[in-house]
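Complex shown without one protein chain; remaining protein chains in place.
Up next is chain A:
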Amino acid sequence: MRGCYTLCSRFGRVPSIQNCRRRLSLAPLSNHSSTLSQPDPFALVASELSRIRTDLVHLLGSAHPGLDEIASYYFLRPSKQLRPLIILLFSQATNGLGRDWPLKKWASEQARPGGRAENLDEPLSRADVLNDWNPNLKEKTSFYDPLLSLSLPQTPTKLPQPPLSAFDSSERTLISPAFVLPTQMRLAQIVEMVHAASLLHDDVIDESPLRRGSLSAPEAFGNKFAVLGGNFILGRASAALARLGDPEVTQLIASVIANLVEGEILQMQDVESPDGQAVPSSQVAKNAWTLYLQKTYMKTASLMAKGARSAVVLGGCADGEVYKEIAYAYGRNIGIAFQLVDDVLDYEAVEDTLGKPGGADLQLGLATGPALYAWEEHPEMGPLIERKFSQAGDVELARSLVKKSAGVERTRALAVAYATQAREVLQSLPEGEARAALEALTDRVIKRKS
């Protein structure tokens, strides 16, 4: 099984999914890892992760008590924080390597946009123009003042200019001890906010009653306000993004906001089963898989991939340097692996461990990995998928077909393949604790039960 992947370097031939799917054994991933006990990736950055949560809620304060409540709702319950974790670890694994690291390090100590932690909340426009009143940030925000009149703006203050040492071009090495810039911390929060906003909308669209073990936001506040709460979080996240002062990062994260909804729309696309009651032809199967993986990338992996890439950009990786490509490839592969496991758990797990109802995908008419694989073994699955399990008895029949088939096992194996690929791309980074943690994470993503 190893031979399938290890030699596939960045420019080598990568085996096609079709071939992999047939050749894979069911051996677990950890066979090819060393016998050293694996680090706990969450433990390595535990204090940063907890700071992220508390500070994040701070950013969402509103004068309206109801909105204040909705915006912070999903952050008050424990969450995996997988996305901030990836960002923190990639920051630690690459800070120091990029050409512009000395400049970024210098900037992080200045009182300027994209500088010190406290400066990241400084508005770029005057507070009495923005009027994004946040009771948690009384000095930096303001409330609409009806007496505001035309005022001559103040002359701009000159920003500190970087010294020559900030352009030092000596050999780059990984920073030790590991260091995370204030901008990278803030990015982790922004990514978590974008994720939470998408959950709010998804829970309304999917009519989910539960999330993370409690009432979903639509159940607690109603559909409309759950949607509006998501928009509010997005607005605040986008403002914070602008204050990072990096246009490339702004573009990356903004594009994720578009990806998320376009993935949702892709999901609505009809899967065609023109062969009727036959096992899908390879073209039909390919189309169905492509749609599924595209959707998975857009809805799940894109945020991780572009978030990781953004972290590395904030650390001073310049155009032409490989580090942001590594980050993107890692995020993309681990993101897909993560979602594939999620899709497997939906068939396997019981409500208690998941925190949300299991078996949701079929109820929503979604054909995920296990169903698509089952289709290859059971032709009668085709019409069910095509009509999105909408007829009475469809869901139960589909579930039993998946159970009879190797759908779950094969999906798990595919997840392992993606996770292994994520681990592979890391090999181009210098060794260290953060890289080891990222490797360990690929294992965790596969092994999780919720």
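Going forward, a residue touches a chain if its C-beta (ideal position, glycine included) is under 8 Å from a C-beta of that chain, and two chains touch if they have at least 3 such contacts; residues count from 1.
Quick note on the criterion: contacts and distances are computed from a predicted model.
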#### Entry: Undisplayed chain, where the name is taken from the UniProt record, one of "mannose-1-phosphate guanylyltransferase", "GPHR regulator", "Signal peptidase complex subunit 1" or "Isoprenoid synthase domain-containing protein"
"Isoprenoid synthase domain-containing protein"
### Query
Taking the entire complex into account, which one of A:46, A:111, A:265 or A:278 touches the absent chain?
A:265
## Note on the structure
Touch assignment to the omitted chain, from A:231, A:281, A:400 or A:450, lands on A:231
### Query
Touching the left-out chain: which of A:51, A:140 or A:286?
A:286
### Option touching the unshown chain, where A:241, A:385 or A:402 are the choices
A:241
## Note on the structure
On chain A, the omitted chain is touched by residues 5, 8-12, 14-18, 20, 62-70, 113, 123-125, 129-132, 143-144, 146, 148-156, 201, 204-205, 207, 218-225, 227-229, 231-232, 234-239, 241-243, 245, 247, 250-255, 257-262, 264-266, 268-269, 286-287, 289-291, 293-294, 297, 302, 306, 319-322, 324-326, 328-329, 332-333, 336, 417-418, 421, 425, 428
